[in-house]
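Here we show just some of the chains, and they stay where they sit in the whole.
Letters A and B mark the chains in the order given here, with residues in each chain numbered from 1 onward.
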């Protein structure tokens, strides 16, 4: 049973380095989450437990992989930005993609009961992932603007939709019909006039999504309770002595489309 | 906040179809499992609970994805063979890789307590994955021969090594020194003469690894208890009515290097 006789099959493992000098975005998406959210009776339009659970898993990733400099989450998806000079796993595509997907999934399943308490996990959620390279800062900014604008559009729709159903007594198909063709302004107006809800007073978590950054400042105004300790591994343990000076990951729910966020954190997009 | 203004960033998501007409192997490997096994006090040289847990997660994958026609597991790694004509996710590389890695990881974490009972999971295990394409049957056969030959070589070494340590009273460095330069024959002899162990009488699970196939036969002689029901998802549910005729996944611990295994299962390598 000579291993060597068969070892030639390794020659079929081809190299897959990502282009140097580019920003790496890894986006993870929940699979079949419509059903998953029904089975586990998620609150509508947003389940804060689920959002906090994913924030925690994303924080775990940032604690584990220092090349991740920013993360943005909404609904059942999370995007991670690796710095332009990232050298994680020598920028091997499959290694980065599979490891981050696995680590995120593992954290979500592991931490389920922390957020869902007595609601048992019927079956574990799964995620798919993809890697996208962006050559310049402009495109990275626009990528995250795209995701946050998407958050806004979806959340506004869902907020009105579920108000119509839960408080307005409409069926789901009636609610869809009511909203058909409405503009953003109309939805704001409808929310306020019929349900006395000022959309802008809704929790920023739902309107803005979750923004994870490292912060060396005491993050008193931020949702720092989410910045949980990372999953320990060999690598993490060996760096324990430096842990005190490592900036904590904080979860924000702020605007990332305008310049202010980026101007205050030049390290994220730095070379 | 027009989503459309930013949507051009989607153009950076490039297509990644795998070459048609090739066998797809997905190999998952545990990350930092040396430390993971110590933290969770795995039995040496093999922890049957851990092996059965991974078998279960692999079974879940095969139940979920009908394009997987064979799986082989040893230690903390698992290889999955997708049929040559597989059309899963239109053969998109990142989608296949990330989904299978996520699903396997999720199952392992989810099913931990089934196999480890009162031993709590300190932190969740993670896996990385890679995809390898093989154009012909010869290479697929040799790939699985390579993994099983590796299983044999490692397990023989580890069996003698831990006998020397656990029963022979050697330190680990003494045990390594004892084994240095020994041939396979010497190790068999040493095991028998000093510890009265006939290597070939050791559980086939340890010597041969785990071989997962679909079997429409009642698999009375196989380890069918491992063929657990799959994680339910939308797709799985919608096919429930066909479930009765779907062949169950069975876990074998048999030789896959010689022809017999393959001759009896022509479907695995069929076009």
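One rule holds for everything that comes next: a contact is a pair of C-beta atoms (placed from the backbone, for glycine too) under 8 Å apart; a residue touches a chain by one contact, two chains touch by 3 or more.
Here the structure is a predicted model, which means the values were calculated and not measured.
In this structure file the homo-oligomer totals 4 copies of one chain sequence, with 2 depicted.
Heads up, the rule we're going with is that only the chains that are shown with their structure count from here on.
Those residues of chain B that touch chain A in the shared complex are 1-3, 5-10, 12-13, 28, 31-32, 34-35, 94-95, 97-99, 101-103, 105-110, 121-134, 139, 142-143, 145-146, 148-150, 152-153, 231-235, 237, 257.
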